[in-house]
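Only a single protein chain was left out; the remaining protein chains are all shown in position.
Just so it is clear, A, B and C label the chains in written order, and each chain counts residues from 1 on its own.
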Amino acid sequence: MPAGTWVTFGPGVTEAEAENVVVLAYESGVNLFDVSEAHCGPRAEVELGRILQRRGWKRSSYVVCTKIFWNTKSDERGLSRKHIIESVKASLARLQLSYIDVVIIHKADPMCPMEEVVRAMHHVVCQGWAMYWGTARWTPGEVMEAYSNCRQFNCTTPVCEQAEYHLFCRDKAELYMPELYNKIGVGLMAWSPLTMGLISGKFDEAGFPLISRSSFKSKRSSYSWTEDETTNATSKETYAWIKERLEPEELRRQQERQREISLVAERLGCTVPQLAVAWCLKNESVQCLLLGATSPAQLYESIQSLQLVPKLNATTMTDLERILDNKPTRPPIVSTLALR
Amino acid sequence: MPAGTWVTFGPGVTEAEAENVVVLAYESGVNLFDVSEAHCGPRAEVELGRILQRRGWKRSSYVVCTKIFWNTKSDERGLSRKHIIESVKASLARLQLSYIDVVIIHKADPMCPMEEVVRAMHHVVCQGWAMYWGTARWTPGEVMEAYSNCRQFNCTTPVCEQAEYHLFCRDKAELYMPELYNKIGVGLMAWSPLTMGLISGKFDEAGFPLISRSSFKSKRSSYSWTEDETTNATSKETYAWIKERLEPEELRRQQERQREISLVAERLGCTVPQLAVAWCLKNESVQCLLLGATSPAQLYESIQSLQLVPKLNATTMTDLERILDNKPTRPPIVSTLALR
Amino acid sequence: MPAGTWVTFGPGVTEAEAENVVVLAYESGVNLFDVSEAHCGPRAEVELGRILQRRGWKRSSYVVCTKIFWNTKSDERGLSRKHIIESVKASLARLQLSYIDVVIIHKADPMCPMEEVVRAMHHVVCQGWAMYWGTARWTPGEVMEAYSNCRQFNCTTPVCEQAEYHLFCRDKAELYMPELYNKIGVGLMAWSPLTMGLISGKFDEAGFPLISRSSFKSKRSSYSWTEDETTNATSKETYAWIKERLEPEELRRQQERQREISLVAERLGCTVPQLAVAWCLKNESVQCLLLGATSPAQLYESIQSLQLVPKLNATTMTDLERILDNKPTRPPIVSTLALR
Partner (left out) sequence: MPAGTWVTFGPGVTEAEAENVVVLAYESGVNLFDVSEAHCGPRAEVELGRILQRRGWKRSSYVVCTKIFWNTKSDERGLSRKHIIESVKASLARLQLSYIDVVIIHKADPMCPMEEVVRAMHHVVCQGWAMYWGTARWTPGEVMEAYSNCRQFNCTTPVCEQAEYHLFCRDKAELYMPELYNKIGVGLMAWSPLTMGLISGKFDEAGFPLISRSSFKSKRSSYSWTEDETTNATSKETYAWIKERLEPEELRRQQERQREISLVAERLGCTVPQLAVAWCLKNESVQCLLLGATSPAQLYESIQSLQLVPKLNATTMTDLERILDNKPTRPPIVSTLALR
């Protein structure tokens, strides 16, 4: 089980509500706060900064993660040394902190030389602006490329990859992240958007929780994100998009899975979101899990999941595996040798 | 086509006029400003600094390049760690910026060890005084030497070489820069003095536009700059020098080329300077093009050239090639093996 | 003989008394002050800082060592880049110094990648926060791992290992430290808790001086510290623990050794603690010896030991060896080759 859990600083919440969630988290032992401009605009950093200032907690008792976002459209497009440095400085100013614990680069930029990226992140660490750096939504190959550039140029290596992980999105976390962790020490910071949707009861008439399009597409295939998925992945349009494209048969099966999972939760005496969180925590490859919450009640419900983990015994896990029917497997390696 | 275009901050212009050019450029999407002490004295940096202060544009929305000049005559002669650091600090003070985007070393100094140069430029980048560094008027061999010293001492590699490129000066940009770009990632920032002369209508009675001496000398030969070319390359004396030395026959052919190019421009419905700019932009090796302008009107005319690029079809390009008759080719490699 | 001696800034002493000890030490030529949060809380650093401020001695005339402690229980558990940097900054603030001479990491953390540790310590040195770094209670294997990581990542290597060394705890200092010093330049900063107990006359009814549990366990075995030994190693409970576990026979022998050592001291005209200190200094592998003192009288007695060192001739050393009967030897290497 991972050493800690996380709270995503959510959008659409007043500062007073946000403070309540942050305080409950901190007092419950959740000590990592993840904010990121793209999800909630610069407001999240500004508000978390103010809350931390007001509370005056010891700096070493909490961990702050934020992201470097970049786009391909605006004037300042692309990832670059300049953009990395400007972003980090702006985040530090908004957060009113002397350093960020983990600065995460959201998506790799194939147009920017990896050497430039790793030298810039090393600079950010050497300046004392960040303690560590990590990645989000990078393919395992991109993470490996960053790592080998760090070794070549004697730069600080990344410590984590932030990736989506939940009942319906398993490939990357289960197939590739354990290898990255064992080989180069890059841990998995799992991001579980499913729970947000399930907790907030925002169900679609077809029974769809608020998950992103990619969850479906990536089933049993190698994980890849396309440009348009990075925004509004949980919006109404996404589900409309999914329903239009999924076969009626697949839609029916998804609703059936949803129903069966509810029965398992009922049997365990918990809610579906709690089951979903506990199921994520059960995976030893999850070095930490980001939980989204917009109210203390939501967060409290998620934290309760910790007690559920030991109850997920072999039988229950096998049951869930059968219901989900999406256990990721690597495609067989067809040896050209064997074909001769 | 290159991602952006550039404006050289010109001499002999009042600060109000300069501001008008800078504002038009910025609002037209030209976001790189190149200033350099040698061409216009420290005034250019001071004035650009004041304009940027007054305008208050977001720092990440524009790019500032400046140069490190050195000489062989004065008290403080030569390129050295001391001169590099002093120059950059002085430029930062004049520009009132916390960093320069690209610091460019104008000419290599064979008397200064390359290790000293690359370590000093790495220092400049690590101190946060510059985001990148580049070169201007270096031979491909000097750029390669800098690059291999960077690799040996784990220093930041240069990102660009600023070189003259126009209808009558093609060797370096067309023969050598693509190789540097592909092998070591050094892009071409083309500097096109031709357009300045053509635009401003400063023609010589022999029909010579305001181009530098070296343009002629370097024809089909490997590119080399000699000391005396670095100053006043566009002055009257230069043309006097050229005319004295060129054969009458060559002078006549140059006037003929000039006339034929005018006809092509007429056919395309543009001015000769516009054709010259479009012809430069057509070359995919040009990562960016520096345009000089002393008035908004001049700049506007140059920017219009962008629309001309698609019109430069195969037929027109072949025509121009025939007129110019200066397509650079590498000297054949005489293999000692073949001679046996 | 080592070039200098050391004073441990002791707990349970008023600031005025502490100042007297520090001044006597400084004036007697003892110029290294070792303070560490874990033994005496942050108070030691604060008080030493105030004393140094008041005295105004030249900064280059004394040496200050402090430690980075970490634990496995609290919120901020484990060694990490963040913890290292936070600890050093906090120590600097408490000590009111611009740099610490030697920052020592107390115990290695098998959960933290060694690369992270050596890069963080290199950062601490490069920032000017420390002149050198060292270790305390690391196994020779851990020190070697740190060293080889430093070589791999071109980081500053550690200069010393702080280890317990006295009449009843000899293995690490005598068997392993000389090799580390010769191979990788890591010196031994010996810490001799025995003298504290013997000097203060805190004897147990069984004749036990105030020494730590580990002294006995490590006899002739490879040196290893377990978690619970790091706190209160000299407390009453420890001795109760020892007496319960030691065989009655072993207890009797320990009392006999104690008696015989007293006779040697008597013959040399010194106290047992003085003999103990001199015996440590006699070992050429001891680059420096940390002496604990809570009063000027105690310190004065210890310093007198320096005059005793030349008197420890071959006969006396042989006598002591016979009495102690604990000369460490390496286990014979059983070659699998020899067994064939």
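Please note the rule applied: a contact is a pair of C-beta atoms (placed from the backbone, for glycine too) under 8 Å apart; a residue touches a chain by one contact, two chains touch by 3 or more.
Only a predicted model underlies this, so the values are computations on that prediction, with no experimental measurement involved.
**Q** Which displayed chains make contact with the chain that has been left out?
**A** B, C
**Q** Considering the complete complex, identify which of B:29, B:113 or B:141 is in touch with the unshown chain.
**A** Of the listed residues, the one touching the omitted chain is B:113.
**Q** Touching the absent chain in the whole complex: find that residue among C:156, C:262, C:295 or C:316.
**A** That would be C:156, which touches the missing chain.
**Q** From the list B:55, B:82, B:183 or B:327, pick the residue that touches the absent chain.
**A** Counting the whole complex, the residue in contact with the absent chain is B:82.
**Q** Tell me where the left-out chain touches chain C, residue by residue.
**A** Residues touching the hidden chain, for chain C, are 29, 31, 59-61, 101, 126, 128, 131-132, 154, 156-157, 185.
**Q** In the complete complex, which positions of chain B touch the hidden chain?
**A** Interface with the chain not displayed, on the chain B side: 75-76, 80-83, 85-86, 113, 115, 119, 123, 127, 153-154.
Here, only the chains that are shown with their structure count from here on.
**Q** Rounded to the nearest 5 degrees, what is the angle of the rotation relating the C-alpha atoms of chain B to those of chain C?
**A** 180
**Q** Centre of all protein Cα atoms: which chain's centre is nearest to it?
**A** A
**Q** Examine where the copies chain A and chain C touch and state whether the two sides share over half of their residue numbers (same) or under half (different).
**A** Since fewer than half of the residue numbers are used by both chains, the interface counts as different.
**Q** If you average the Cα atoms of chain B and of chain C to get two centres, how far apart are those centres in Å?
**A** Measuring from centre to centre gives 65 Å for this pair.
**Q** At which residue positions does chain C touch at least two other chains?
**A** Chain C, residues with two or more chain partners: not present.
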